[in-house]
Each structure stands twice: as structure tokens, then as C-alpha cells.
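A single protein chain has been omitted from the complex, and every remaining protein chain is retained in its original position.
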Amino acid sequence: MEHVGAADLSDFREEVGRWISDNFPVSLKNMANPMSREAMAFPTEDQEIWRKAMGAKGWGTPTWPTAYGAAGLTRDHARVIQQELLRAGAYNPIGGMGVMMFGPTLLEYGTAAQKAQHLPPIVRGDFQWCQGFSEPGAGSDLVSLQTRADDKGDHFLVNGQKTWTSGAQWAEWCFCLVRTNPHDKYNGISLVLFPMSTPGVEARPIKLINGNSSFCELFLTDVKVSKDQLVGSLNGGWAIAKRLLQHERTALAGSTTTAVEAYSLRELARKYVGTDAGGRIANPDLRARIVANEMEGRIFKQTALRATAEAKEGGDVSALSSMMKNANTRQMQQRTELAIEILGHQGIGWEGDSFSETELTVVRDFLYGKAPSIYGGSQEVQYNIISKRILGLPS
Amino acid sequence: MEHVGAADLSDFREEVGRWISDNFPVSLKNMANPMSREAMAFPTEDQEIWRKAMGAKGWGTPTWPTAYGAAGLTRDHARVIQQELLRAGAYNPIGGMGVMMFGPTLLEYGTAAQKAQHLPPIVRGDFQWCQGFSEPGAGSDLVSLQTRADDKGDHFLVNGQKTWTSGAQWAEWCFCLVRTNPHDKYNGISLVLFPMSTPGVEARPIKLINGNSSFCELFLTDVKVSKDQLVGSLNGGWAIAKRLLQHERTALAGSTTTAVEAYSLRELARKYVGTDAGGRIANPDLRARIVANEMEGRIFKQTALRATAEAKEGGDVSALSSMMKNANTRQMQQRTELAIEILGHQGIGWEGDSFSETELTVVRDFLYGKAPSIYGGSQEVQYNIISKRILGLPS
Amino acid sequence: MAILSEEQSMLREAARGWVDVRSPITAFRKMRDSGNRLHFDTDSWKEQAALGWAGVIIPEAYGGSDFGFLSMGLVLEELGRTLVASPLLASGLVAASAITLGGDEAQKQEWLPAIAEGTAIATLAFEEGAAHVPEKVATTASGTQVGFKISGKKHFVVEGLAADVFIVSARVPDGSDTDQAIELFLVRGDAPGLTRQELKTMDSRGYASLEFHDVEGQRLGSGGNGWSILATTLDRARAGLAAEMLGSATQAFYLTMDYLKTRVQFDSLIGSFQALQHRAARMFMELELARSAVEAALQAVENGASDMPELVSLAKAKVGETLQLVTNEMIQMHGGIGMTDEHDAGLFLKRARVCEAMYGNQSYHRNRYADILGY
Partner (left out) sequence: MAILSEEQSMLREAARGWVDVRSPITAFRKMRDSGNRLHFDTDSWKEQAALGWAGVIIPEAYGGSDFGFLSMGLVLEELGRTLVASPLLASGLVAASAITLGGDEAQKQEWLPAIAEGTAIATLAFEEGAAHVPEKVATTASGTQVGFKISGKKHFVVEGLAADVFIVSARVPDGSDTDQAIELFLVRGDAPGLTRQELKTMDSRGYASLEFHDVEGQRLGSGGNGWSILATTLDRARAGLAAEMLGSATQAFYLTMDYLKTRVQFDSLIGSFQALQHRAARMFMELELARSAVEAALQAVENGASDMPELVSLAKAKVGETLQLVTNEMIQMHGGIGMTDEHDAGLFLKRARVCEAMYGNQSYHRNRYADILGY
């Protein structure tokens, strides 16, 4: 990727800033990105305006090729867009699994027809995608998946059950791993695409411990999948799946570096625990633990910057993604545990007027915070990857 | 074991107190038990007087049978002796591996002749024993031991190398695991006894990271062992070894409950870190960590008491010994790390007048403190025992 | 396991049997999903009372069995195993303690037999804010020896929705703001000027916040020792809650062990993975340590030992740490299924964090232990 002079970037920065101020609805300023919640399924009018503006501009997927409506920019330009959005209190409304995982993979493995069909709606944010990977018997051990796709000549017939399909109830399309050869574990998997409206596709939301239901069980009964929706070669899906998982890991590892944290531990502690005469958080044991956690958070961000810089220089940073996912998760889980501890009797609320919105958010985040060390390759799977692939420890 | 009325015990307590005050040399009052150091090999005159008095009385091994010169008392009586020793600032000079491990095992597995030969000198404290178990290639994996004992008719000829033989340079006798059948891993091990003065026995001290050399490598070259010194049956040594290791684990697990700690973290912190206006340890983060460690220490002692009480009631507490060894070790290692942290620049000394005796003890204890999670069945081996034998987790 | 008397062994067996048969965790789930206003099942509570549990620490003269705190701990531990939603802790241990310790003869006669029978539910109302600071009391009591008027707010009152009577900490106007100005008052649940608001918490148990506007209250006992009674009552509460937490932690652990022995991934039982085995072994270690601390605390309460406060703080801190570890590992080792509402892991996690906040968390008790011992 070519380097860009600082001068070019400063012109571009000005252009981006101007465009955002012309197009970003003021009502959305400093609002959390609705991407991460089911809110994305029920957008407000202003949210729709903003999505369509960014989608048409192609800046939501800035580095993707212009052929698909994206902006075809360098990573440096992309960073400028990100920075200007942040500065304006705006967010990138083009996201989700289509952007994070499926798009980059299709760019690498898809046919020209597949790219032409699927990429433009992702660039515009018109379609959301969901990921048919995990099954009840194949969680960490994904390669054991059993959902079958039988070859029926002009189409596949898919039968089976997926689970942990994030956002399946709101998605338009699914990229799905299926077994096309029951006799070869690794070389018997294929990746296929189908619309969620296909007959035989049923998404049942799974209620989680935090009360949310953003994941689904996905029941697939005689689902017809057109053969031109096979990505890559027949039985060659496992390599693509690993690539997808790598994109996922990288996205998850970096997620807190871009997300606006809903609360600061320090501010919570000042409010709920108080300060001593010197202005310090009143409970010194708690203060020490809060600081240790915030230091870990800062070091995580330093590491994300380092990984970005090294990637830019052409270094192979895939080794870092497993460790970054675990580091990020650990820091987040400690943070959410600290948050409910700080809130005390206000940190155990479920609903109702007796608890503020922040207090309830802290509790729900704490509960949901137990998930990221499980999904996207559990903490244990990441440690296995590090010890085997990176450290070369024996089997 | 019969229960003893409180009245009997109070008479006995008086007797013990009187005897101690009549026999314990004042010069030794409140001195650390020399048992735990090589000091035992070079006793002072008063230490010898005290050892001989306790040895003749049989109170050093209070619950062993009178037939061997021991006192044949109940555990309740034994506890009274322990308490009275403590009260008088005295210690039990009869100890070491002969008392902790070998004696109880010989009582269970030895022939009448073996008991008559070996137990009285242990009871009197005349002979120290060492344990020929670990080998360079058989540490945690003890059953892989390779030291051979070949049957030569009236004797065995032993050849091989042992390591981590504690106190071998000062011991009179060795109880030693040898391979008597190279074709059967578990059923090819025997336990034999030999004097350290036997030709072909060479003990070379191993210098440790703390500068101490209380362990040896033990080279065995054509060592003749009389056949009447085989304990238990030929090739039946592994069961006895496991029993010995259990005695060791129990002894190690309980070691800090009896040892007088050389220093208190709180007192060190008051001296080196200082106190705030409220009299608290001045660094609140350090204070919190010291307290957490001392709380763990207290809970460990509560657990040791509970195990003793449950054992008295006939409960099977062998399940607890692995977890107690690990708990004890963890607490001790945290304690010694805290101690050097508290001492700061005085907590890194090696020798010389610039550091006080306590400061140097703290450093040496810290360094040696890395060993107990390795010897006597490493921390990992204890966790394996817990997970397999106690929790029944699958292989 | 502590050395139990024959009576205690029988009590524990009875409790274990009742819990397994009459109140497995499905009972808690059913209550939770039923929209039950009190957040416990009244029929179930009647059964518990009929088994005599509500009177375990109440003297025989007042209708109890006077079996003591170790016995109460045994029952609470069993209830903790299946997360039984019960007013036993709040009424039969905490409130009963306060009245036994501080009440005059008439007050004891009026309330203790009813508490022991389970026909009255009493509870302590003493928290006022987000943090556990029992000496921070802004509620006031003014009036004469015969009747006081209570004004103020109380927060996070356990079983505050069901209580027939509250024992309320309030400050009397003696001109000082020290602990010595704190007294306890009996306030009837139906007293005019008292309003309760339900707190909907993540553990789905019954809590309320209370507002008092010149509410009539009766001082507990003859006064002058309110703070001391409250302090001792709280230590008993902590020891009892610690026993319940120990039960929850133990059960959460063994449910997880069961899962490790049945779940297959990578063609193996996941319990055969050594990394999980060692984490399991460490949990076993923490549970055994926690058990020692809890039993020692109950014993200290039973004996009225002078080191009861420090031993109670030791136990609450240790069992809190252990329960936090075990509930987190329960979810992690179960993987996705443990994150679902239909699995029980979340129930243990949620109850664990509420128990952690009740009567002082780990940090509070570590600091208290340190203060008592002069660190």
C-alpha cells in the first residue's frame, strides 16, 4: 500500500470534516453507535439518513474497491475518516458482520458475480449478514459441525441446526458453514450463502442471562441454496472459515479501542464511593484495583496501535490477534466486575425506577461481559492457538 | 483411638510442664528448631542434652509404641506435649524424615526385626534418615525411576543416581526406591534400606539458588544391600512409596502451622514502610495485599485444625493433603514476595554488614520459597491428584 | 465438614432432603417466572417453618429450638445449594438475633414466637445508601420513652416487601453524631406514614426501599446499646449469609464438574483437558479453605467469641472471593449454554453478586479485618 504524504491527508481531512458537518444529523451527536445493539434493526429516521449518506459516499467501507461503491482509499485515509467522525461525535453507521467478516473474505475468495451481487448492499448498509457457524455440538470444536448440504444437482438442500447466530432475526442474508462430505472432517466443509427469507429458515432468539436476545438458534429444514452461492470450492470451506475467524478475532480484539465506553470507573467511583481529603477515591484498596485495570486498558490500546503500525510495515501480526482478544476480554471482565462493585447496592439492579439508566447498563454489561471470553473462539481456544501455533509447544 | 477425659489431660499437662522446666536447657529458649536446617548436623552441647532427654522420654514420637522406646500416648496427649513445648519456648528435637515419613511407614509395612532395629534410634534421635526417591529423569514422574537393584542371592547390588536427597550428607541411613523389575513400571519397584556408610554411596551437595546446600545428588555404585533390609514384598514398593509420599504431603502441608515464622509482615511493614496518622501501614495498596495474605494464612490454619478434628472423628482426610500443600505453598510464596517488597533496597541483600540478619533471612527465605511448590510432589502433580482422584475428572 | 452433633447431622440431612425434593432449583426458577410479588413461595416458607428452621436460634422460652448458629448455618448452606428464595436469613436469623439480643421481655414475647412459627416475617432495615456503611444513619427518631416517631429512608431492605415488622436503625437526638446515638426501633409494616417500594434486582429476590414520615416506632429494649446490638446482629447476618454462599459455591462447582464429565468437544470429554482440570482443582482448594473460614465464623458466633468480628470478616471475604471465582468459571466452562437464561449458571452468578454486596463486600471485610487487627 502506497504511503501518503501528510499534505494530501490534511486536504482530505478538511474535506471529510466539511462533509460530516454537512451530512451528520445533529440529533445523533455523541450517541452510541446503534450497530452494537438490536437498535440497528429499528433505526430512527435520522439514523437512516446518516446510514444512507455514508453508504452512498462509500466511506463506511473506505478501503474497499470503488467498483462496489466503496471509496477505494488508503488505510491512512481511512484513519482520517475515523478520526474526523470521532471529533464530530459521529459514528460509522456501516458495520456488522458483513463489513467485519464476510466482505473481506468475499473479496478474497468470491467469484466476480458474487462480489458484484453482495458487496454493494453491504457498502450501502442495506443488508445485514449473519454467520451460521456454531452448532449445539460444535462450539469451540467448530470443525465437528453436522449441518448437511446435500447436492441436488442445481442446488444444495441444507438441513441442520445452528446456534449463537448473532442478529439472525434481523439479518437479510446468512453465510453458513455446511458439511458436504461426512467422511472427511476438515475437507468436507463448504461455505454457502442464502437469504434469510428462504423457506425452511427459522431463527429463534435465545434469551441470555442479561435479558437480551441478540443471538438465535437457527433451524434449517430443507433449505434450498442455489449452487452459485457456494463460496470457494466444494469441500474447501474450512480454510475460508479460518480466515473468517481471523477477521472476527481481529475485530473483537480491537472492539474496545473504538467503542465509546459507556462509563468511566473513575467517575463512578467518585460518585458512589466518594473521595478523601486529597481528592483521591476514598477506598484505597478499590482505588488501586481500579487503577490497575485502567492501566491494563491503556496498555491494550498501546498494543492495538503497535499492531496497526507493524501491520502497516508489512509485519505479520496475525500472531497477535489471539493474545489481543484474550487481553481485551480479561480487561473488560475485570472492568465490569469493578463497576458493579463500585455501585454496591445500586450495582445489582435488574429494572425499575429505583435504578438509573447507567446503573442498569452497568449490570447488563457485567452480565453480557461473560460472553466475549466464550464466543469468537473461547479464551481456551485462543490460548491453544498461542501455545501451539505461535509458541510451537508440542501436542 | 480412645477419648481422654479433660481431667486426665490436665494432670498430664502439669507433668509435662514440670518435666520440660526441669529438663529444657534455658539457653535454647525461644530458639528456632534446628531441625529444619543443617544445624541439626552440628548440634551444640545443650542441643544434645535436650535431644537425649526427649529421646529417652519417648516424647519426641509420643504416639509411637512403647516397645520401641516411644511414649505410646494418645493424640490428645501428644497435643498437650506440643502445646506445653510451645508455652515453654521449647521445641521437639526429635524429627526429620525418620519421624515424619519413614517411621510411620515402617510401623505399617516393616517386619518385627526391621522395626526393632530401626525405630529405637529414630525415637532417640540418634539416627537421621534420608530419602532416595527422585532421579534426574524421574522428578514429578517418580515411577520412571531407573536405579537398579540386582538380586545377587544374599544381597542386592544397587547402581544408579538419586537426586534431591535432602540431608544425605548428614544422614546415617537411607530408605531408597529401586527398580527390581525393569519390565514392569509400577510392579517393578522395591523399597530398600542401607547405611550411608556403605561402600559405593556418595553424596554430593547441590548448591541452591539461596546459597544453601541441604540437598544432595546421591551416586550409588555397586552398593551392597542386605536382603533383610527389603521393606514389604519384592516389587511391591510402589504402594509403600505412595504411602510415604502421603505422609510427606501431610507433613509439608502442615509445616507452617508449627514452624515459628521468622518475621511478621505487619511488623516489617511498620518498620520499613511506616504508618500513617491513623497508625495504619502507610502504603494502602501494600496494606491491602499484606492483609489478604495474612487472612489466607489464618484460613490455612483454620483448615489444618479442621482436618485434624475430622481425622480424629475417623473421617478420611487424605483428600485434603494435596490441596493443603498447594494452599500452604501459595500463601508462603506470596508472603515471601511481599516481604522482599516491603524491605525495598534492603530486600535484595546477599551478605555483608549492610544488611541485617533478618533482612538476609527474608531474602534467603524468598529464594528457597520457590522450592516447596516443586518438591514433595509439585504443585502441578497435586492439582493432577485433586482433579483425578478427588474430583474424578476423566483422563 | 465440621464435627456435628447427632442433632445437627439429622437437621442437615433433613434440610438436604427437603431441598432436593421440595425445592430444587426449578422451584426458584418457577417462582422467578411467576411474577410472585413477595419473591418467595409462601407455601414453601410454611413447610420450612413447619420443619422448625425459623426457630433454630430462638430460645425455647420463646418458641424456638435454640439449636444455635452452627445449626442455622447448616440449613442455610443447604438452601444456598439450590438458591431457595426464603425469608429464613432475614427473619429467622437476622431479625430474630436483633430482638433476642436487644428486645425487652414484652417485645420478645410479642415477636419471637411468631417469627419461630414463621407466621411473622421480621427484617432489619439499616442500609441507607449504595455502599454498606451501617454506622452512617440519617434516619431520625424523636419522641419519648413510650413512643418514637421515625423519619427517613432505608435502602435495600431484605424481604422488605413481605415483612410484618421492621427493625430500623435511627439516630436519637442526643446531640452527637457518634455510634452511641444510634438505636433500633420496631416498626410495624402497616404503620401509617411508612411506604415501601420494590427493588427489582438481578437475583429476583425480595428487596424494598422504605420511606418513613413520622412513623410510629417502639425502641428495641431500654436504649443505650443500639449500635452494639446492631453490630453483633450484622456479624451474625454475615456468618449466616456466608454459609448460604458456601452452599451456592459448592453446588455451582459440582454442577460444573458434572458438565466437564459429560460435554464432548474435540472428540474428548472436556474434563480431560488439563488446563480445565487444574482450574477445577484450584476451585476445590478455595472451596475447602472457604469452608474452614465459614465454619470458624459460625463457631465464633455460637460461642460469642471475642474474636467473632474478625473471624466473620475473614469468612465473608473468603467465601465472597470463592463464590465469585466459581460462578465465573461455571459460565466460562459451560461455554455458550451457560450464557443462556434457560441454564442455571446465570442464576448462580446473579445471586452471587447480590450476596457479595450484602452486609459488606470483600474489600469492606478485608479492610475491617485489617482495622480490627491494627494493620
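For clarity, chains are labelled A, B and C in written order, and residue numbers in each chain start from 1.
Here, contacts are C-beta pairs under 8 Å (C-beta built on N, C-alpha and C of every residue); 3 or more make two chains touch, one makes a residue touch a chain.
Here the structure is a predicted model, which means the values were calculated and not measured.
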Which displayed chains the unshown chain touches: A, B, C
Which residue of B:Trp50, B:Tyr109, B:Trp129 or B:Trp164 touches the chain not shown here: B:Trp164
Residue touching the undisplayed chain, where the options are C:Tyr259, C:Phe273, C:Tyr359 or C:Tyr375: C:Phe273
Absent-chain interface as seen on chain C, which is shown: 273-275, 277-278
For chain A, residues in touch with the removed chain: 266, 269, 279-281, 287-288, 290-292, 294-296, 298-300, 302-303, 305-306, 309-310, 313, 315, 320, 323, 326-327, 380, 382-384, 386-388, 390-395
Contacts of chain B with the absent chain, listed as residue ranges: 134, 137, 139-141, 144, 163-164, 206-209, 211, 272-273, 283, 285-286, 333, 337, 340-341, 343-352, 354-355, 363, 366-367, 370-371, 373-375, 378-380, 383
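Definition applied: only the chains that are shown with their structure count from here on.
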Centre-most chain [mean C-alpha coordinates]: C
Where chain A and chain B are represented by their mean Cα positions, the distance between them in whole Å: 55
Centre-of-Cα separation between chain C and chain A, whole angstrom: 41
Junction residues of chain B, two or more chains touched: 287-288
Touching two or more other chains - residue numbers and ranges from chain C: 276, 363, 366-367
